Each structure stands twice: as C-alpha cells, then as structure tokens.
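Heads up, one of the protein chains got dropped from this complex, but the rest are sitting where they should.
Right, chain A next:
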Amino acid sequence: MSEGQPAELRMATQIARNLAVLGEKAAVQRTAEHIKAYWDPRMIARLRDLAPVSGSDLIAAIVAEIPSGRSHET
C-alpha cells in the first residue's frame, strides 16, 4: 500500500467492524474464521507479525483465535 496502514491490518479491522454488531466476542471469533477461510497463509503470517506492533487489542484478540498451521481438514 502506498499509504496508510498495512493492508492486512486495514482488512482485518474492517472485517471486525462489519461484524461488531454481533457483540465483541462473536465478532472476534467470526473475524478469525473469516480470515482463516479466505486469506492466503502468508497474509495470516503477516497479520500475526503486525499484531504486537499494531498496539491494537482487537487485532491481538483476532490473531489469537486464528488456528495456526495448515488448514484443518473438514
């Protein structure tokens, strides 16, 4: 991105904001699920790297909810 925050932070925050109406806990959970279902692993990894430096509790909470490792088989 040529300006503003890194794309992964911006996108994760935006998803959470659109799900905020569900209440904080559910919004964090659903944001994490959404990211796991639609994001490439390197984007998830970057979000993990950015979480501590972002200073955002929301992002930290989301990242904590994203299962790590390869996609779980369903």
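Throughout what follows, contacts are C-beta pairs under 8 Å (C-beta built on N, C-alpha and C of every residue); 3 or more make two chains touch, one makes a residue touch a chain; residues count from 1.
By definition in this document, contacts and distances are computed from a predicted model.
Student: For the chain that's not shown, choose its UniProt protein name out of "Nitrite reductase large subunit", "Cytochrome d ubiquinol oxidase subunit II", "NADH-quinone oxidoreductase subunit E" or "Formate dehydrogenase subunit alpha".
Tutor: Record says "Formate dehydrogenase subunit alpha".
Student: Given the full complex, what residues of chain A touch the hidden partner chain?
Tutor: 1-4, 7, 11, 14-15, 17-18, 20-22, 34, 37-43, 70-74
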